[in-house]
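Contents: one structure, followed by commentary.
Every protein chain of the complex appears in place save one, which is left out.
Let's turn to subunit A:
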Amino acid sequence: MDGAWYQRFPKIKIREMKDDYVKFELRETDASMANALRRVILVEVPTIAIDLVEIKANTSVLSDEFIAHRLGLIPLTSERAMNMRFSRDCDACDGDGQCEFCSVEFHLRAKCMTDQTLDVTSKDLISSDHTVVPVDFSGSTGFDSSEQRGITIVKLRQGQELRLRAIARKGIGKDHAKWSPAATVTFMYEPEIHINEDLMESLTLDEKISFVESSPTKVFDIDPRTHQVTVVDAEAYTYDEEVLKKAESMGKPGLVEIYPKEDSFIFTVESTGVFKASQLVLNAIDILKQKLDAVRLSQDTAEVDDQFGELEAHMRGG
């Protein structure tokens, strides 16, 4: 059925991986595939974030909607998100979108009793589901004790109180940025650098040094013994063409040639903490497959053909 299909089997190699950061190489695929992956990671992977806030008491200096906005932006661990339903699709609840299948309930009670300022932070949010809690940033770097207290929501003076109930729901970044699981996602083309050795030999050592230093990032280096210019870090090249302009200004235009490899990409994904970075990429691939499935299966509903068939016939006068 496929005939002479040219199958592409992309290759992946992981360079670095931490809990919230992964850097990997994607080879033998097209830019459209890499871009589709980047776009899905950024806006289409579902997470859980606070979406509805009922304020019972608020005598703090920030207004109700201000606090509600800040609560929405707090990242919540969302492993459950892929299996959860959207509130609008849930048939178990009686229409208010607050049942246990499609939402998670949070409570916050804080009152400042002492004359010291009380910091209300994300750690004070109490969840009804222990798998969905505000992301804990302490312990990763941990050298600064202020990071261990969680994200500050509001500060209270003596006598001020904040009591509220919040509902968190599943959503995607396209609707609101609070549901985006990625801090940054970038990909760059891997550069291929060729140094013309003959032309390079014709330069003096000073010229070589000034050439190496003309690059804003450290791409080249000079071996101190042999005085040869070598490529030390090809990927530090940011596709500014400073080295090419420098070569031209020195009168040697073909000195170095730099091409981006058209099917080789270096992805950097940084997560906000709601998923592990590797889990984020895996979820993104699953979401991409689901979208393709939806397109493939929707082609089976053909009712529009009939409408247009009649319209065509009518317009032809038949």
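By definition in this document, a residue touches a chain if its C-beta (ideal position, glycine included) is under 8 Å from a C-beta of that chain, and two chains touch if they have at least 3 such contacts; residues count from 1.
Operating definition for what follows: contacts and distances are computed from a predicted model.
Hidden from the displayed complex is a chain whose UniProt protein name, among "Pectinesterase inhibitor domain-containing protein", "Cell cycle control protein", "Very-long-chain enoyl-CoA reductase" or "DNA-directed RNA polymerases I and III subunit RPAC2", is "DNA-directed RNA polymerases I and III subunit RPAC2". Listed residues A:K11, A:K56 or A:H176: the one in touch with the omitted chain is A:K11. Within the full complex, the residue among A:N35, A:T117, A:T131 or A:T230 touching the omitted chain is A:N35. Touch with the chain omitted from the figure is made, among A:V229, A:A247 or A:V281, by A:V281. The omitted chain makes contact with subunit A at the following residues, 1-6, 8-14, 17, 24, 26, 29-30, 32-33, 35-37, 39-40, 44, 278, 281-282, 285-286, 288-289, 291-293, 295-296, 299, 302, 304-305, 308-309, 312-313.
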